[in-house]
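One chain of protein is taken out of this complex; the other chains stay put.
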Amino acid sequence: MNRINIVPRYLRKALAMLLTIALAMGVSMSALADGEVNVYNWEDYISEDALSLFEEETGIKVNYMRFTTNEDMLVQVRADPTNYDVIFPSDYIIERLISEELLEELDWGNIPNASNILGWLNSPSYDPDGRFSVPYMWGTVGILYNTKMVSAPIDSWTALWDEEYKNNVFMMDSIRDTIGVTLKMLGYSMNERSQEALDAAKDRLVEQKRAGIVKAYQVDETKDKMIAGEAAIGVVWSGDAAYAMGYNEDLAYVVPNEGSNVWVDGMCVPKGARNKANAEAFIDFMCRPDVALLNFEEIWYCTPNAGTIALLDEETLQDETIFPPQDVIDRCEFFQDISSDITRFNRIWLAVKSAR
Amino acid sequence: MKRSSFAAPYGLWMLVFTVVPVFIIVFYAFAASGGVTLDNFRLFLEPEFVGILTFSLWLAFLCTLLCLLFGYPCALFLASRDMKRATMLVVLFVIPMWMNFLLRTYAWMTLLEDTGLINRFLEWIGIGRRRLMYTENAVLFGLVYNFLPFMIFPIYSVLVRSDRNLEEAAQDLGANSWLVFLRVTLPLSLPGVVSGVSMVFMPAVTTFVIPRLLGGGSFMMFGDLIENQFLTTGDWNFGSALSLIMMALIFISLGILHRFNPDAESNGAVW
Partner (left out) sequence: MLARRLRMTYLIVILTFLYAPIIVLIVYSFNAAETRAIWGGWSLKWYAELFRNKSIMDALSVTITVAVLATIASLILGTLAAIGIHSMRGGMRQVFIQVTNLPMMMPDIVTGISLMVLFIFAKVPRGYGTMLLAHITFDAPYVIFSILPRLRRMNKHLYEAALDLGATPSVALWKVIMPEIMPGMVTGALLAFTMSLDDFVISYFTSVRTANLSVLIYSMTRRKVPPTVNALSAIMFIVVLTLLLIQNLREVRAEKSKPKGVRSV
């Protein structure tokens, strides 16, 4: 916070001018629209066009905020749920939020387009009565790899521990995903919570880091770095994989044989949201087949919207990265809420991140 | 109306926005469900947390040392009398500091990455790619790059203001130039060195952005740990304890530096 005292006197005039402009801008910015909706969504997880279309059609101003991982979002929502009107948590976080009574029940009368959602997602295990969430997108966790940089096609999580790919692996800077795939590699369920399994996972992750295999722990950066050929292998979500493969034809995506995580991100309204009606209007808008199509074509995750799927061509529907075939889904599992055991996960994750 | 009451609005302001927040942190650090606890501080004694702290201190120390090593000659040369157009040169050194530090760090990322300019150049001349980014050295490099000017300017401003007659007198009395430097210039510049060290060491120890961008999340520093506790883990109690430890660390180092400063008045005068 230190600044050296070499400030040109010339700037003083500029300052006076800026002052006038700023006052004018400040006043115009405080002018509120008729209504607003505070949306808290993942990075890179919506089409900007869909947002402006919503503002245009409804006159409701969207205050759009972004998060990187479920855990980051959960902290913020817990701190002040009334700060947000629509949030996009994953399945196990929805389960957590419901158990902490942090979600509003949705008024389905305001969300007629929810009828477009595929039937198998109407009463999912994380929201058994289907009262609190509307599915937004779903997908898998897998390995994105550069076919020109690996010796053989990859089909197992063990590739992430292969010395051959030293300094060539991007891991995910997301606690459940990374510990989850390690557990899977070790033959456990992704929801395993025994200390023995967790210690084993920690040891493998530390070993992987110390061996110099991990290039970086990151989330949203991976797709563009994979496109640029910065690494051979990256752990990614399926939509990021589909996006990256669209820009670099050497890239391939696989959901490893050991199995992986399948997830659903929903749209929910936190308890005490200030603009609940606007929030429901927003959710309804996102469920409109043409709008869901806009989002789909921007982020390439699997849409749960039957109306949107009907609009897709055969080639897209055959894309196994976007729409995983049944045998892939069969070897995947949902994350479950681990409630208080998260402290143990956190400690393991810190130990991995700080290992040298 | 007494004039001292002019400070009342500010006093109230600082009470609400500085004193109360600090007390909330203190509260969280010691609060337990049933009263007062030291558990959060005890938790810090676990090896991984102590490891993070020593790593941060070590990196900040290296950064300060390198800044001093490279920055001191800069300040000395800029302040030397025969530097024609020195003001122009000084301005050139100031300009990078006016650029947003995130932009500059981002620029280094584009240079250092595997497919970045430096590696493409290395490949072109036949040396081949080197691992430049996401290493401890990359983090150190980023720290030095960002904080070097904060070492140069305090030293420079002290040197420029110092009494040149002393040096000339020493020379007239037959001291050679190295002796003049060791016996006159160096002691004169000490206050600048002290404020330079504090202006580099403090932000280096507390940063969380530079290690994250250039270290690829593999090199957790103390600032990262605090940020992580508040924004990802959501453990405010432990995070608060860590914040207090960091504050204590800073105050202690400022205290030590203050003792080394022969010219206490000038501390802070660089602002």
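Lettered A and B in written order, each chain numbered from 1.
Keep this in mind: contacts are C-beta pairs under 8 Å (C-beta built on N, C-alpha and C of every residue); 3 or more make two chains touch, one makes a residue touch a chain.
All values derive from a computational prediction rather than experimental measurement.
Engineer: Touch as defined at the start, partner being the missing chain; which of B:63, B:220 or B:246 qualifies?
Structural biologist: Only one listed residue reaches the unshown chain, and that is B:246.
Engineer: Which residue numbers on subunit B touch the omitted chain?
Structural biologist: 1-11, 13-14, 16-22, 24-25, 28, 70, 73-74, 77-78, 80-83, 87-89, 91-96, 98-111, 115-117, 145, 148-149, 160, 164, 177-178, 181, 202-203, 205-206, 208-209, 213, 223, 226-227, 230, 236, 239-240, 243, 246-247, 250-251, 254, 268, 271
Engineer: So that we can see where the missing chain sits, which residues of subunit A does it touch?
Structural biologist: Answer for subunit A: residues 1, 3, 5, 7-12, 14-15, 18-19, 21-23, 25-26, 29, 38, 43-44, 63, 65-66, 68, 76, 79-80, 82-83, 218-221, 224, 228 touch the chain left out.
The rule is simple: only the chains that are shown with their structure count from here on.
Engineer: Roughly how many whole angstrom separate the Cα centroids of subunit A and subunit B?
Structural biologist: Taking the average C-alpha coordinate of subunit A and of subunit B, the gap between them is 35 Å.
Engineer: Give every residue of subunit A touching subunit B within the complex, in rising order.
Structural biologist: Listed in rising order, the residues are 1-6, 69, 71-72, 74-76, 78, 167, 173, 175, 209, 214-218, 225, 228-231, 343, 346, 350-351, 353-356.
Engineer: In the complex formed with subunit A, which residues of subunit B make contact?
Structural biologist: Listed in rising order, the residues are 48-49, 51-52, 55, 90-91, 94, 97, 113-115, 131, 134, 136, 149-150, 153-154, 157, 199, 203, 215-220, 225, 228, 230-235, 270-271.
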